[in-house]
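Every protein chain but one is kept in place in this view of the complex.
Read from first to last, the chains carry the letters A, B, C and D; within each, the first residue is number 1.
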Amino acid sequence: MSIHLVLFLFFGAVAVAGAINLLAQSHPINSALSLIAVMAALAGEFLLLGAEFVAAIQVIVYAGAIMVLFVFVIMLLNAGVEERTKGSRVAIMFGIPGMLMGSVLVAWAVLHSYGQDEVVAGALEGAPRDIATLLFREFLLPFEVTSILILIAIMGAVVLASKPQAVQKRKEH
Amino acid sequence: MVPLSYYLVLSAILFACGVTGFLIKRNVITIFMSIELMLNGVNLSFVAFAAKWHALSGQVFVFFVMVVAAAEAAVGLAIIIAIYRARETLNVDQMNLLKL
Amino acid sequence: MGTHALPIWLFIVVSAIKSAILLFVLLTAVAYTVWLERKVVGHMQNRWGPTRVGPFGLLQPAADGLKFLFKEDLTPPHVYKPLYIAAPMIAVIFALTSIAVIPFGNSVVIGRYTIPLQITDVNVGLLLILGITSIGVYGVALAGWSSNNKYSLLGGLRASAQMVSYEISLGLSLVGVLIMSGSFSLRHIVEAQQGHFWGFIPRWNIFQGQVVGFFVYLIAAYAETNRIPFDLPEAETELVAGYHTEYSAMKFAMFFMAEYANMITVACLASLLFLGGWNGPIPAWLPYPLHVILPVVYFVAKVFVFLFIYIWVRGTLPRFRYDQLMAFGWKFLLPVAICNLIATAVAVTW
Amino acid sequence: MRTLDHNILTLVTFVPLAGALLLVLLPRRDRDIRIFALVTSLLTFVLSLHLPVYFKRPLHLGTGFHYEVNSPWISSPTIHYHIGIDGISLWLVVLTTFLTPLCVLISWKSVHDRVKEFFILLLILETALIGVFVALDLFLFYFFWEATLIPMALLIGIFGHERKVYAAVKFFMYTMIASMFMLAAILWLYAHTGTFDFVEIQTQIRAGGVPNLSAAALWLFLGFFIAFAVKVPLFPFHTWLPDAHVEAPTAGSVLLAGVLLKMGTYGMLRFNLGLFPEQSRQNAPWIVVLALIGIIYGALVAMVQPNMKKLIAYSSVSHLGFVVLGIFSFTQAGLNGAMFVMLAHGVSTGALFMLAGVLHERRHTYEISEFGGLASPMPIYAASFLFIVLASVGLPLLNGFVGEFLVLSGAFQSRAIYGILGATGVIWSACYLLWMYQRVFYGKVTHAVNNSLLDLEGFEKAAVWPCALAALVMGVAPIIWLAAIDPTTHSALVPLAQMTAKVVGQ
Partner (left out) sequence: MITPLVAQVIPQAGEYVRILPELVLSLFGILIMLLDPLMDEQRGQKTLGLIGFIGTLAGLLATWYMSQSPGLAFSNSIQIDGFSAFFHVLVIAIAALVILSSYEYLAVQHIRAGEYYALILFGTVGMGLMSSAVELVLIFIALEISSISTYILAGFRRYQAASTESSLKYFLLGSFATAFFLYGVAMMFGATGSTNIDKISRYLQSNGVPLLVYIGTALMFVGLGFKLAAAPLHVWTPDVYEGAPAPVVGFMSTAPKAAAFAVLLRIVFAINEPAHFWPVWVAAALSMTIGNLGALVQTNVKRLLAYSSIAHAGYLLVAFAMTTPENWPNGIAAAMFYAAAYAAMNVGAFAVVGHFANAGEQYVTLEDYEGLGRSSPLLAAVLTIFLLSLIGIPITGGFFAKFYVFSAALRANLIWLTLIGVVNSAIGAYYYLRIIVVMYMREPRKQVPVSRVSFGVGTALAVCTFATIYLGIFPNRVLHYAQQSAQNVMPVHVAGSPTSTAEIPAIPRSRP
């Protein structure tokens, strides 16, 4: 077992454990923390794959920004322990077996397609400079278009989360 | 060295966990987190495939996915706040104003 | 990179030694920053500060530390225990981790090996620091939430909102520097600042037009570390110490340590990014050891200056109101940072 | 005159629609609207008279259709605005234009709510009906076929009586679903011949140039047949008809019985016979049986109806059975008779519905038991009614006789038992109609209200008497009509005759 495989298995185990914990926990904040663990472990996997930049961004954006938002909202709404209401039995009955089948299918397809082909870790230097070049040439349009996406998101967040009274206030002015 | 398929299987497992979470969790926020988990699983696939094809573009996609995830998070959490204001609950089973 | 030359076992040993030294220095520095703060603020307010324990109160930090250690560790009954315990640890661990990628001097050549004065040099070092500090917010947020106390909760909420908001300005203010140096590696960034204009003005980024960026960074960094005038999350007068209301003894000490460690990290980063890091005048005729030691001294001196400014600001400025803080962050700091970024980009391109 | 010949069909078809559109713009002054509608429909009628008058002029000798217009409309799929008439459709068009002004007249007073909508719908309906008869492009045909549905359903649904909504929806769904089958068949034909043009498809089928036809022909035949059979309505599909008739306003009933039902028989004649002669022949036995059941069953049910309008409705089932019988007897006489019954039934049943409507106007009921001895308070009405009843029964020298006679002789030629069973229908119809007449008009006035009933008013006379006149003329000089019908039916039978010859030859 090479050191890479050991590290892969370690991070992978953390990620899977985090994912399962996310499902098992009944309190949203615990789920959020396990999700952060998954993200951190994935950052590790990215490092193994030689994607240093992506790994760093993963930590900053996902763990540092998106999940903070989640935690913030959980705190803000003081969300309590999940109620075990009747749930959607149908979803559980058909969804989970279906999902299992789907993932087994994908896993089989993947193993079938690639078998033991190995990835040379670090074969691809995810240097920020190269990524930037790609981003500003080949993917210029998608990159620019994301600005609209973000604009919409900001606007939407403001519109939806601001108190409805704001409308009244505006009218009075 | 690690076989590519291991990464992909890991990514499939994470994606499947996300799907499961989406189906079985009752708290809106947790459901939303499950979606994020799915996206993370996809990201791993992208990076692994990028390594396979020696194409940096795979890593660039992750970048875009993150932006999208961030945008979704902003909007989604705003919606969740709005619904909490209106309904005082985060349980999806009680989001039942609109039923047959 | 010199480390390639090291055999793996030696590399591990050297790294361990470096880490140990650095940790020791850092913790000491944290302790004495506290002392310094009390002393300086005392003098500013026309009083003495700590004087009793040791000469000039120099042993006061040790006394405080002992007291924290031996005090009864209270856990209030209604807290959410796992997170209540984890929160201070998260805070302090991430505060201390970020020091790992900070270079504090040139490389040392010992025998055949070149050993950089830095625990590890990652080519995305700056991003890593940003990532780690951004995770640090969980410590505060979770502490506030798990305490099950409305003051703490408010403190935690404020902290997370504030840190997320100001992180954007912080990041943008750094992009200017990145554009100028073209690298995320802190060592490269420092090396890009070597040399002088007209023979006497050092080529530090702050003298290369990053003045605005520097001040934006400074302000955002104060907010990130929850220092006055941005210490809303722990505002004693309104929130009864905010997120750490319910903490005592060692757990409280951890938050304390985390805050000061963060201050030091921020100060290190500022001197690395804007003030040329360990660059400084080293006359060529000095003996070799000084070539190694002087840069470290320069670096420490710059960091000290920053810490002093921190304390100075604390002694001078009043606290913001929360809405002012948010408005300031979004409506002033962010646009300024963006303008700075654009100006830098234009200047570099043309 | 040539330009008029070219455009006369288009003109006749769309003048009512244009009138309807203008009506939309007219202010809601009921009187003006009525007059405008009357003028429009009369104008259409006058224009349509051009058709029979100049019918013989050889315009397009090749296809056997007159006044043909064929211009591309939609390029993909290739749909042409292809219209034209032959001996079959000629009189149906005229029948439509003849009945519409009468409908306007009979609705003069009985419709007093939402008058504007009523006449708009009526005129749109007229356009659609004429369109059905003149269309020679299958697509265009389907287009108009469906288009008749909506105004008719709305007329029933808005202006009808108590259970109007039920009746309207039932009517709509029955016809709609049935016509889906026809659409499927049309699409199949298009997919395999590349055209919607009736004439071209007919030519291709006769030349045997359509791939896979032999396998599909039966289904195609049935697809068309079901749509038409529901419309006719043939025996098991007839259940919508009584509901629709009873609930419809008078004008609706008149057009429904007078023209709409003919769309089905016209379709059978034109498409089932025209496109699938072989299948028609193969399936004729059971169709004829259904027709005979319709004749007898319709008559028997009509006899026991307590409701005058329902009675007339079932009589339609019976009469239309004659038409189907005539068509599927595959004899010259039978086909001529079927055509003539269509026209005669249109005129006389239309008039019957008008007369029933007159009574309903005064008493708001159709129950036969509510009346009795009406002959004394309403002599003119009684006389008109009698005349029409006799025409409907099939008294010689009136129009009913000619058609039924021809049909029965055709049926006899085809197979004697058909003729015999069909002939009983005539007897039954005499029974129920005359019995109904007796119960309503003879004897003493049983209900005091009926003593003060008004006799026919001017506009009612204007609506009913033209029908009576037409019935008389048709009975006396059927040759006027048959002269145009005969050649067409003759040519329609040619492929059948050839087929028989082939069978015999083998």
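Quick note on the criterion: a residue touches a chain if its C-beta (ideal position, glycine included) is under 8 Å from a C-beta of that chain, and two chains touch if they have at least 3 such contacts.
If you're wondering where the values come from, they're calculated on a predicted model, not measured in any experiment.
K.L.:
Going by the contact rule already stated, which one of D:173, D:304, D:416 or D:454 would touch the omitted chain in the full complex?
P.N.:
D:173
K.L.:
Tell me which stretches of chain D touch the chain missing from the display.
P.N.:
Touching the chain left out of view, chain D contributes residues 73-77, 114, 117, 142-144, 146-147, 149-150, 153-154, 157-158, 164-165, 168-169, 172-173, 176-177, 180, 183-184, 187-188, 190-191.
K.L.:
Name every residue on chain B in touch with the hidden partner chain.
P.N.:
Touching the missing chain: residues 8, 15, 18, 22, 28, 31-32, 35, 38-39, 41-42, 45-46, 48-49, 52-53, 55, 57-58, 60-61, 64-65, 68, 71-72, 75-76, 79-80, 82-83, 86-87, 92, 95, 97-100.
K.L.:
With the missing chain put back, which residues of chain A would touch it? List them for me.
P.N.:
105-106, 109-110, 112-113, 136-142, 145-146, 148-149, 151-153, 155-156, 158-160, 164, 167, 170-171, 173
As a working rule, only the chains that are shown with their structure count from here on.
K.L.:
What chain sits nearest the middle when you go by CA atom centres?
P.N.:
B
K.L.:
Where the centres are mean C-alpha positions, what is the separation of chain C from chain D, in Å?
P.N.:
Taking the average C-alpha coordinate of chain C and of chain D, the gap between them is 95 Å.
K.L.:
Using mean C-alpha positions as chain centres, tell me how far chain A is from chain D in Å, no decimals.
P.N.:
Comparing mean C-alpha positions, chain D is 70 Å from chain A.
K.L.:
Based only on mean CA positions, could you tell me how far chain A sits from chain B in angstrom?
P.N.:
Computed from C-alpha means, the inter-chain centre distance equals 5 Å.
K.L.:
Could you list the positions in chain A whose residues touch two or more of the other chains?
P.N.:
Within chain A, residues 53, 57, 65, 69, 74, 76 contact more than one other chain.
K.L.:
Strictly by the criterion at the top, what is the full list of touching chain pairs?
P.N.:
Pairs flagged as touching, ordered by label: A-B, A-C.
K.L.:
Provide the residue numbers of chain C that touch chain A in the complex, in ascending order.
P.N.:
80, 82-83, 122-124, 127-128, 130-132, 134-135, 137-138, 141-142, 144-145, 153, 156-157, 160-161, 163-164, 167, 182, 184
K.L.:
In the complex formed with chain A, which residues of chain B make contact?
P.N.:
The touching residues are 1-10, 12-21, 23-27, 29-30, 32-34, 36-37, 40, 43-44, 47-48, 50-52, 54, 56-57, 59-60, 62-64, 66-75, 77-82, 84-85, 90-94.
K.L.:
Per the contact definition, I'd like the list of chain A residues that touch chain C in the complex.
P.N.:
By the definition above, chain A touches chain C via 29-30, 33, 36, 52-53, 55-57, 59-60, 63-65, 68-69, 71-72, 74-76, 78, 127-129.
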